[in-house]
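For this depiction, one protein chain was excluded, whereas all remaining protein chains were kept in their positions.
Let's turn to chain A:
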Amino acid sequence: MSSLTMRPCGDFRTSYKQDNTIFETKTIRWVTIFTILALCFAPLVVDGYFITLLIQISYLGIAALGLNILVGYTGQISLGHGAFFGFGAFASAWLNTSFHIPVFLCIPLAGFLTMGVGMMFGAPAARIKGLYLAIATLASQFIIEDFFARADWFSGGSSGSMAEPINLFGFAFDTDQSFYYVALFSLVFMFIWGCNLMRSRDGRAFVAVRDHYLSAEIMGVKLNKYRLLSFGISSFYAGIGGALYAHYLGYVSAEGFTLMLSIQFLAMIIIGGLGSIKGTLMGVIFMVFLPEVLESGVGVMKMTDWGNIPMVVDGLAYIKEMTIGLVIIGFLIFEPEGLAHRWTQIKNYWKFYPFAY
């Protein structure tokens, strides 16, 4: 078993530039560029159902990357990410309807507002860590959820608030196909930003704080500053993701941003791989597609004569829900380092074939 820290044989880096590069080889770079270009043509090829799933992957992916920066790279924990996601959604809708700021400006502004809120709730991280921090962030989840239900001026209370579609130079991104490009652009932009952040001094400081906070402090990394900054950046990502979600649906209701959503974000990054940017995306894709694939399995059963009776269909619904849970448990047992690790192993397997060690 190779581990993440082990370099494949023959891969020697002789300069900092080589060590710092986003794409390890030219092939990876070209494959990435080609994939993004191919995704641009997706609306011409696939139907609305897949477009909506790709949009879901985009906004959830952006928010999940934020959580991975906090949990995977900085070693902090947050159980309130779903609430920050919701805060971004409401904040963007609120900025747009109350101050008539154009939507494409509201989205980054909502990100900054969420960043502020996130840093406020992340402040205890300067003093506490581990389980204690988990409980402190759990409190933020409940406080913000309660705020949504009460603050009529901000969230519209029980009737929710409306979010206009993105409008750029008179063109409204109000169909799935057009919004898909907004979502894709945001996803690529935020992921490149995330990659670059991790190559910078601040990114290395996050990793230092995670790996050994005492050594990091001795080396001159300000612990409080970086822990708080990590909370801020993580919430910023959640806010952007939430804002995209709001303007995609056109309507925000306080119903969806529960603790379950926060747990789901955690599940995404654990399945994908903690401390891995591409792992984040893999985890999100996995979590978005899993229920859909299982649902289509149920759909196939329903097409048969013996399967299309309510007893079988209802039974399958339960099995489907349980399978989602089972798959997640299976991952934690057999693939604790996530999909990103499995990907590395698959690559190594091909690279060293037939002399894999």
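Remarks
Definition applied: a contact is a pair of C-beta atoms (placed from the backbone, for glycine too) under 8 Å apart; a residue touches a chain by one contact, two chains touch by 3 or more; residues count from 1.
The rule is simple: contacts and distances are computed from a predicted model.
As stated in its UniProt record, the chain not included in the shown complex is "Branched-chain amino acid ABC transporter substrate-binding protein", which appears among "Branched-chain amino acid ABC transporter substrate-binding protein", "Heme exporter protein C", "Alpha-ketoacid dehydrogenase subunit beta" or "Protein LplC". Across the entire complex, the residue among A:Tyr16, A:Tyr318 or A:Trp350 in touch with the chain not shown is A:Tyr318. Touching the chain that is not shown, out of A:Phe23, A:Tyr132, A:Trp153 or A:Phe289: A:Phe289 (per the contact rule at the top). The omitted chain makes contact with just one of the residues A:Ser161, A:Ser235, A:Ser262 or A:Ser276: A:Ser161.
Set against the missing chain, the residues A:Val207, A:Leu249, A:Ile263 or A:Ile328 yield one that touches it, A:Leu249. Remark: the residues of chain A touching the chain excluded from display are 47-49, 51-53, 56, 60, 146, 149-150, 156-162, 174, 176, 249-251, 253-256, 288-289, 291-293, 295-297, 299-300, 302-303, 309-311, 313-314, 317-318, 320-321.
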